[in-house]
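Every protein chain except one is present and positioned as in the full complex.
This part shows chain A:
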Amino acid sequence: MNTVIDLFSYDFFLNAFWASFFAAVSCGIVGTYIVSRRIVFVSGGITHASFGGIGIGYFLGWSPLLGAAIFAILSGWGIQLFTQKGKVREDSSIAIWWSLGMAIGIIFIYLSPGYAPNLMSYLFGSVLTVSTTELYLMGALSLVLVLFFALFYRLILYVAFDEEFAKTTGLPVNLINYLLISLIALTIVLNIRVVGIILILSLLTLPQATANLFTKDFKKMMVISVLFAFIGSFAGLLFSFYVDIPSGASIIFTLVLVFALMKLAFYIRQKLLSRG
């Protein structure tokens, strides 16, 4: 059996390692925003809508990720626009984009000639097959996110916390909302290859739930989420490699396990403290 150190001499493993690292950075940061703002299901809508772009990408012979990115950003804006201007209730608006995207994806994949070979990797992720180009894109996105959240930290925090009040202090609330929904869309699309459309919500919520046990400060929550996302992804990756199970599912399973253990630890600690 290979030791972990040996694994790093394989290119595919090194790529997978960096993919989990960038996934942890991007999902840790963006997920904290999503969870704090309670827009987990907006993100679910964007994720599934992006499947439409993957289908059209296949059909036209483009990169499926490009199609997915366009669909994800448009659906993110669409959900916001519907809710704000169209007076559609937010959850209904999400459902419309969610199912529309899936429907378009299924139709175009059906129309595409031949069998779509790595369709499963979009649905369930496959961190071991992430390409170098995708890795560069993930790295660039992570860098952009770190810079954006560091430079505009307070602006983002204030708008996320109390949008209406933020308007009264003259903050560019709409601009920030649309920028952030675009960054959410890009984060989702570039991480689809890591854990897949079906599973990506967990990478955006589970590390945050774990981090939330330790802190109730937005900034610290981002940092701790990145940490737990990385622990979960890397441990999940190793687990999938040694036990030979799909990596996406393995990562999610590890994230849930970490959360459950931490939750239990906090529960026991509280019991002990309250006893004296």
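We take it that a contact is a pair of C-beta atoms (placed from the backbone, for glycine too) under 8 Å apart; a residue touches a chain by one contact, two chains touch by 3 or more; residues count from 1.
Rule of thumb we're sticking to: contacts and distances are computed from a predicted model.
*Asks:* What is the missing chain called in its UniProt entry, if the choices are "Fe-S cluster assembly protein SufD", "NADH-quinone oxidoreductase subunit F", "Phosphate transport system permease protein PstA" or "Zinc ABC transporter ATP-binding protein"?
*Replies:* Hidden chain, UniProt protein name: "Zinc ABC transporter ATP-binding protein".
*Asks:* With respect to the chain omitted from the figure, which of A:F8, A:W62, A:Y136 or A:F165 is a touching residue?
*Replies:* A:F165
*Asks:* Which is it among A:W62, A:Y110, A:Y136 or A:Y153 that touches the chain not included here?
*Replies:* Spelled out, the listed residue whose C-beta touches the missing chain is A:Y153.
*Asks:* Among A:I56, A:M221, A:A235 or A:I251, single out the residue that touches the unshown chain.
*Replies:* Of all options in A:I56, A:M221, A:A235 or A:I251, contact with the hidden chain holds for A:M221.
*Asks:* Tell me where the left-out chain touches chain A, residue by residue.
*Replies:* Those residues of chain A that touch the unshown chain are 32, 36, 38, 87, 150-155, 157-158, 160-162, 164-170, 212, 215-219, 221.
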